[in-house]
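Encoded as structure tokens, the structure appears first; notes follow it.
All protein chains of the complex are present and in place, except for one that has been dropped.
Up next, chain A:
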Amino acid sequence: MSTIHLDYLDRLEAEAIHILREVAGQFERPALLFSGGKDSIALTRLAEKAFRPGKFPFPLVHIDTGHNFPEVLAFRDQLAASLGEKLIVRSVEDTIKQRGLREPGGKFPSRNPLQTYTLLDVIEEFEFDACIGGARRDEEKARAKERIFSVRDEFGQWDPRRQRPELWNIYNGRIQKGENVRVFPISNWTELDVWNYIQREKIELPNIYFAHERTCVVLPSGQLLGLTEHLRLDDTDEIVSRRVRFRTVGDSTCTAAVESEADTVDDIILDLLQAKVSERGATRLDDTISETGMEDRKRNGYF
């Protein structure tokens, strides 16, 4: 008998590839939602493993909030080009104009909730029946409740009480016209798993993930926000220069940096092993607004 040993990362990888291929097999017009962040970059590596030497059976779709870090956008374009895959970009800015939406107010105007409109519009425009995303169950308590194949109604809404049972590795993607399925191939991965995978696969990331000097605003919570033109500052705000990295690269207006000296993947993994604060807790400002922030947004069609 052969003695091929599979460790947990091999198993998680095999599960994710299996899920991606089920999407390709079950849907007519899938899309891979791609933010330029580490989770969606890991997804593109998994898609290569699932479909090469063929092309991806889906385009990459980026919902650009207009508040992204420039180095992430540059990385996004470069990666799509090097993969030779199609990239569709739709911007929240356009949605705001077209629909006459109101820009979020406040000092740190996150466009995260507005992303939902752009997402639902792009789903309608291209008639996507499945949207693959890099969400993980360890991120947040409402995410922990979501299935790998998550059926959304024609308004993109998630109803946690009406989730389909998900049995074994058998994924049921049968939907009615107008509905779509959100698919999360790395549901069972943790933040540390993703970094271990990045290390093992030698995956390149935007340099924003690694320690660098950056001008930051100090929040009352002590968190550091990278200084961008989108922040509405007061005279009393403290501006500092710190050595930071980002654990997650969402909207620049609601994604805090962490002080760190880790400028290699190995060092980041060491950092994470000692981290006492979760990825979202350390970095996201918008989830702390209410205890059900994520659940409420998901019910409305957010990823």
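The working rule: contacts are C-beta pairs under 8 Å (C-beta built on N, C-alpha and C of every residue); 3 or more make two chains touch, one makes a residue touch a chain; residues count from 1.
Everything that follows uses one rule, which is that contacts and distances are computed from a predicted model.
Enquirer: The complex lacks one chain in this depiction; which UniProt name from "NADPH--hemoprotein reductase", "sulfate adenylyltransferase", "ABC transporter permease subunit" or "Copper metallochaperone" does that chain carry?
Expert: The correct option from "NADPH--hemoprotein reductase", "sulfate adenylyltransferase", "ABC transporter permease subunit" or "Copper metallochaperone" is "sulfate adenylyltransferase", the UniProt name of the unshown chain.
Enquirer: Given that one chain is not shown, which residue among A:Asp121, A:Glu166 or A:Glu204 touches it?
Expert: From the options A:Asp121, A:Glu166 or A:Glu204, the contact with the absent chain belongs to A:Glu166.
Enquirer: Return the single residue from A:Leu33, A:Val72, A:Leu114 or A:Ala142 that touches the missing chain.
Expert: Answer from the full complex: A:Ala142 touches the omitted chain.
Enquirer: Of the residues A:Leu33, A:Ala50, A:Ile198 or A:Val265, which one touches the chain left out of the display?
Expert: Checking each option in A:Leu33, A:Ala50, A:Ile198 or A:Val265, the one touching the absent chain turns out to be A:Ala50.
Enquirer: Touching the hidden chain in the full complex, which residues of chain A are there? Just list them.
Expert: Contacting residues on chain A, toward the hidden partner: 1-2, 4-8, 10-11, 13-15, 17-18, 21-22, 24-25, 48-55, 57, 137-138, 140-145, 151, 160-161, 163-170, 172, 174-176, 187-188, 190, 192, 275-278, 280-282, 291-292, 295.
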